[in-house]
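And now, chain A:
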Amino acid sequence: MIVIENISKQFGKLKVLDNVSVTCETAKCIALIGPNGSGKTTLIKSILGMVMPDAGSISFNGKSIQNDWQYREYIGYMPQIGRYPDNMTIGQVIDMMKDIRHTSSGFDEDLIDAFGLKGMYNKRMRTLSGGTRQKVSASLAFLFNPKVLILDEPTAGLDPVSSEILKEKIITEIKKGKLVIITSHILSELDDLVSEVIYMQDGKLMFKKSIELLQKDTGESKLSKAIANVMINSIV
Partner candidate 1 sequence: MKKIIKYVITDILRNKIVLAYTACLLAISFSVFSLEDNSTKGLLSLLNIILIIVPLISIIFSAIYIYNSAEFIELLVSQPLKRKAIWMSLFTGLATSLSIALLVGIGLPVCIYEFSITGIMMIVIGVFLTIIFTGIAMLAALQTRDKAKGIGITILLWLYFSILFDGLVLFLLFQFADYPLEKIMVGISALNPIDLGRILILLKMDVSALMGYTGAIFKNFFGTTTGISISFVILLLWVIVPVKISLNKFNKKDL
Partner candidate 2 sequence: MRIIFIVIGLILCSDLLSAKTLKVGRHQAYNTITKAISASVDHDTILVEKDIYHEKNLVIDKSIVLKGIDHPILEGEHLYEIISVKVDNVTIDGFKLQHSGQSSVIDFAGIKIYNRHNVVVVNNILDDTFFGIYSQNGSNCTIKNNVINAHQKEEQQSGNGIHCWKSDSMLIIGNTISGHRDGIYFEFVTHSVIWRNYSFKNLRYGLHFMFSSDDSYITNRFEANGSGVSVMYSHGVKMYNNYFKENWGDAAYGILLKEISDSYIQGNHFEKNTSGIYMEGASRIQVERNTFKNNGWGLKIQASCMDIVLRSNNFIGNTFDVGTNGSLVLNKFDGNYWDKYEGYDLNKDKIGDIPYRPVSMYSMIVEKNPPAMMLFRSLIASLMDKTEKVIPSLTPENLKDNHPLMKALPL
């Protein structure tokens, strides 16, 4: 579904992505893992067309995404830090997105209901806590029933209850056959979700393995342990 070929990106002197190639198929949940500054967010933004790679190409459903914008109809994106126009209310933001973005399959308002956002429709974005912003971001990502979900640190800042709600939602979506790409630091959360792991370090793609293979290679059953194992080995 998403094919990334040899992309590189440099910010000034810093090489953020170094010749990264990866293929993501549908009906999978892929965890994008790596230390801080390893290039995870840049990779995601490249897929979304927010960052223009210096070299390489990305295709979505067999079509290059360069100079294309329609493919984003199939993507729901939840940013790491959701930033919204300060003086709009939650309701206005959601209505605006609905207004701007068309969908054929109807709006999926499960999360809006589950997070109880409707009761806060009149709150202005600038007054919201980080957690509530995350709720808005998550709701918007799922709102249009997209085929692909890209979630950048989805549970950061969410309380345990909301975190659980979001996880449930992700699981149901995977079951519907959607591609979900998640980055997270809290690896324990990913255990029940992930089917594949992409590990990045210093802008390089270290490996992409199915979870079973990873468990076998490292001899750890827990994802967090397995990754820790990998990290220690790579340093050595």
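Picked so that all candidates are chains of the complex that A comes from, given by their letters.
Please note the rule applied: contacts are C-beta pairs under 8 Å (C-beta built on N, C-alpha and C of every residue); 3 or more make two chains touch, one makes a residue touch a chain; residues count from 1.
On a predicted model such as this, the values are computed, not experimentally measured, just so you know.
Participant: Which numbered chain among 1 or 2 touches chain A in this complex, counting any copy?
Facilitator: My answer, from the options 1 or 2, is 1.
Participant: Can you name the residues of chain A that touch candidate 1 in the complex?
Facilitator: Interface residues on the chain A side: 11, 45, 48-52, 69-73, 75, 77, 79, 83-88, 96-97, 99-101.
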